[in-house]
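One chain of protein is taken out of this complex; the other chains stay put.
Now for chain A:
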Amino acid sequence: MTHALKHAKQGNIDIRNLSIHLQQGKQMFEALHNVTLSVSPGEFVCLLGPSGCGKSTLLGTLAGHLQPTRGSITVDGQTLNGPHPERGLVFQQHTLFPWKKVIDNVAFGLKMKGVPKQQRQDKARELLALVGLAGFEQHYPAQLSGGMQQRVEIARVLINDPRVMLMDEPFGALDAQTRMMMQQLLLDVWDRVNTTILFITHDIDEALFLADRIIVMSPRPGRIIEEIRLDFDRPRQADLITSDHFMQLKRHCLDLLHPQDSAFPLRRLSPLGASPLKQSELTS
């Protein structure tokens, strides 16, 4: 049981027999096949799988940007109806608004809710401090490093007090050192907020270091092939990744991800579907 789990009451994800098809006509393919998954409030779950296995598709469906073909998804018992601030989404490459200063990017969610300027800026300042970026309020996103941009992105999602935070390989584009720092930071932040995290990665070390539970997925069409519960103590330290138990689990994950008859690598899918779509084609 984690610390966060104790006080989180919301953020229960329930996915039943979910299948998702992407694209139209002859190009249509099944990205996700019969996935059933339940995530408890405040839990940190990593989806681990090879490129193109449909894990981003699952995330995009949870965010409300894609429609399921079959099956059901609920968050706290409610069926999804398009995107919602209570289901925050973090992409691999930041999606900060280049024309807004850092503080206005973070405050954006509250602006959409109609919160007065002073109030939302105070809250944004608080969240920037939480992710260690106090003093960068007046910068533009382009003036920050990749790691800092992702921290702003996380702050911008958290300002909405989301029930779930959906993260699509958020540290995949960062260098190894920054990535480890960001993992530590994310765990610190998660410890202080009551949110469920569904985190996608194809980095085994990252999944093992972060998660309460790892869901391992097969290549296309994506299916759940194994669940691994991790009971490493929290807060987790950097030396965890060299421990025997960690190495054992890592070897096990490697076997799962790289079976003997290795399939050719598939094109990476995005939470917005298989190809860049015109907005009108996305669900609303």
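By definition in this document, contacts are C-beta pairs under 8 Å (C-beta built on N, C-alpha and C of every residue); 3 or more make two chains touch, one makes a residue touch a chain; residues count from 1.
Just so it is clear, contacts and distances are computed from a predicted model.
*Asks:* Which choice in "Transporter", "RNA polymerase sigma-70 factor (ECF subfamily)", "Probable glycine dehydrogenase (decarboxylating) subunit 1" or "NitT/TauT family transport system permease protein" gives the name that UniProt lists for the one chain left out?
*Replies:* "NitT/TauT family transport system permease protein"
*Asks:* Based on the whole complex, identify which of A:His21, A:His65 or A:Arg179 touches the chain you can't see.
*Replies:* A:His65
*Asks:* Which one touches the absent chain: A:Pro68, A:Gly109 or A:Pro221?
*Replies:* A:Gly109
*Asks:* So which of A:Gly71, A:Pro85, A:Gly132 or A:Gly146 would be touching the chain we can't see?
*Replies:* Counting the whole complex, the residue in contact with the absent chain is A:Pro85.
*Asks:* Touching the hidden chain in the full complex, which residues of chain A are there? Just list them.
*Replies:* Chain A touches the chain not shown through residues 63-65, 82-85, 87-89, 91, 93, 95, 97-100, 108-109, 111-113, 140, 142, 156-157, 160, 270-272, 276-280, 282.
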